[in-house]
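Complex shown without one protein chain; remaining protein chains in place.
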Amino acid sequence: MGPKSRRLSFILMIMMLLGISVALVLAALKDNIVYFYSPTELLMKEPPMGQRLRVGGLVKQGSYLLENDGITSRFVITDKKSEVTATHKGVLPDLFREGQGVVGEGHFNKNKIFEAEKVLAKHDENYMPPEVAEALRKNGVWKGSKKP
Amino acid sequence: MIRAFKSTIHRELILLYRRGSDLCLTVIFFLLVAILFPLALGPDQGLLAQIGPGVIWVSALLSSMLTIDRIFYADFEDGSLEQFVLSTHPFGIFVFAKLSAHWLTSGLPILIFSPVIGIFYSIPLASYPVLILSIALGTPALSLIGGVSAALSLGARRGGVLLPLLALPLLVPVLIFGTAATNAAILGTPVTPSLLLLGAVLAATLAVAPPITTITIKQAIN
Amino acid sequence: MRGLQNNALKISLTHPSFGSKSDKISRTQNNDMFNFLANPARFSRLSSKMKPWVGCLTLCFLLFGLWFALLSSPADYQQGDTVRIMYVHVPCAWMAMFAFLFLSTFSIIGLIWRHPLAHVIAQSAAPIGACFTLLCLITGSLWGKPMWGTWWVWDARLTSVLILFFLYLGVITLHKAFDDPVRCEKSAAILAIFGLINLPVIKFSVDWWNTLHQPASVIKMSGPSIHFSMLTPLFLVAVSFICFFFYVLLIRIESILASKRLETLHRQCGRRAQ
Partner (left out) sequence: MLIRNNVSIEATTSVIIGTMKFVGENLTCNRSGREIFSKLHFEVRSGEVLVITGKNGAGKTSLLRLMTGLSRPVTGSIHWDDGDIFCFSERHRQRVAYVGHTDALKSVLTVFENLQLWMAIRGPSQGKELLKKALSTFGLSDLRDTPVAELSTGQRRRVALSRLLTADSTLWLLDEPTIALDDDAIGILISSICQHRRQGGMAVIATNAPIDISAERMLDLR
């Protein structure tokens, strides 16, 4: 085998490997990598008590309430099919709104209530002034949430 | 060409065997790092099972970095690399052989001893196949990417500090996907995406890393 | 005398060839635009002419941008005034990626065509890019605390940007790591090219993984999902950052060229003294 044909076969091999790599990435991206579970997935899976996990979904409209101790808040995380009741002790992030995305990290206690040690608000990629949001909502073009 | 490849692997293995301590060093370091965590964090079984995969991967990464700087440096010092370049076979063959030898002497022992750490961390038995598969896919990538960094820092003024700085950011994907696969196996979520991505990282580094290492070493001894 | 200095510097900037093929290229293209800037003195003249203009542009765009960003643009319907951090954070992130692309491009040019100035440009761009990346991480953290409720999460976007920052640090360190300047340039260039893999990961990380970080708003298939009144300051600040990048780049290139010239002169004096 001369140097030229050897170089060619090397390049072919590299191309092949890169092709395999791209194919594997595409195959992997078909099923999403899970950063958090939706309530429906959780109900199907029934994770063991005390298992640490993340639950993500929307905060159900009208579900938020502050308990009597003044720091524990209780709300329902929903994915419009199933629901999970969650509690959190401490300050909620600014962006925590009913109807908006939220990710809680914690575990289930024995009453099947999700005790979130950490609540992270996930906000969408839409940025607009309040008046525009209001106008859009009036026209029914876009359904977002109001400030509570 | 295959003969040259075999001879080089043979040479590396003999050298390592004669030097003796190096092979044990990797394994001992790997076990030591992994054992430090329970000592520091306390014997909480739940917590240990949770951090187990991560600890195994961090220890694997550190112990393979421990030996990677030696694969080219000794030969660089005593002029062997020049002789490799001047041999009639393409230099890439030797680079690839050296990287393979490094995997055989650091990746393989880690692969063998990782179930031991798994027992220490009470990782459920059912997830061992995924753990071992992920380490089998990940450690070659560690050697390959480590090789690029070792070549880049060859003969640098502060090579010892430079090598981790170059290697660790490049190794982060291996660490993430490796840990994610094992964690997913423990939690019972799908493991295939992480394993596929790990495979993708391995295929890509297999394609890209040896040529880059070859070019870098050639310009280092220029 | 001046001609002699330039000549000496030109020699000190060229280095052993990477391939005999490129020898021919540089010989045939000697009068081309490609090699027009190979002469450092010519470059210095051009850059000192350009610098005030670029500086002015930076200032204008920044003033306009800030006025829009801080005073004229509305608050977000949800985030309120906190959204104004975006006008620094997002352009910084763009610049961090742009600077790396810039760096890698010139590294490729330096390695393949051995343009004498390419490595100098790459070396100048690296710390600027690193600063933008750091700023992006800091402002992101400041934005994340009120919005997400945490300073930092280990998700794909944040992690990949952090890796970018370490890649910048690696490139910067490699530029100073060896005794042989040629070796420094080439090693740093190779790392910069190798690190290029990270850029698509950063860009698409938010689309590929379901993470906390919001998906792309401006550059996406269905058109931007930011209201026009907020897009204006964003772009103004981004343009001003680009101008700023080039302004600092020109200053840094000039200073590196000057220090190289100084070194050559030192060497000549030393040799004459012998």
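Going in written order, the chains are labelled A, B and C, and every chain counts its residues from 1.
Operating definition for what follows: a residue touches a chain if its C-beta (ideal position, glycine included) is under 8 Å from a C-beta of that chain, and two chains touch if they have at least 3 such contacts.
The shown structure was predicted, so the numbers you read here are calculated from the model rather than taken from an experiment.
*Asks:* Going by the contact rule already stated, which one of B:Ile14, B:Ile112, B:Leu125 or B:Val161 would touch the omitted chain in the full complex?
*Replies:* Missing-chain contact among the listed residues: B:Ile14.
*Asks:* One chain isn't shown here. Among B:Gln45, B:Ser87 or B:Ser122, which residue touches it?
*Replies:* B:Ser87
*Asks:* Contact with the hidden chain only, please: which chain C residues?
*Replies:* Those residues of chain C that touch the unshown chain are 11-20, 23, 179-182, 267.
*Asks:* Considering the entire assembly, which residues of chain B contact the chain that has been omitted?
*Replies:* 3-4, 7-8, 10-11, 14-15, 18-19, 77-80, 82-90, 94, 221-222
Just so it is clear, only the chains that are shown with their structure count from here on.
*Asks:* Indicate which of the five shapes (line, ring, star, complete, other) describes how the chains touch one another.
*Replies:* complete
*Asks:* With chain centres taken as the means of their Cα atoms, state the distance from chain A to chain B in Å.
*Replies:* Each chain's C-alpha centroid was found; their separation is 33 Å.
*Asks:* Would you pick out the residues of chain B that each touch at least 2 other chains?
*Replies:* 204, 208
*Asks:* So which stretches of chain A touch two or more other chains?
*Replies:* 29, 32-34
*Asks:* With touch defined as at the start, can you tell me which chain C residues reach chain A in the complex?
*Replies:* Of all residues in chain C, those touching chain A are 73-80, 82-83, 86, 146-150, 153, 155, 208-212, 214-217, 225-227, 229-230.
*Asks:* How about chain A: which of its residues touch chain C in the complex?
*Replies:* The touching residues are 29, 32-36, 56, 91-97, 100, 103, 118-134, 144-145, 147.
*Asks:* In their complex, what parts of chain B are in touch with chain C?
*Replies:* 148, 152-153, 155-158, 162, 165-166, 168-170, 172-173, 176, 204, 208, 212, 215-216, 219-220, 222
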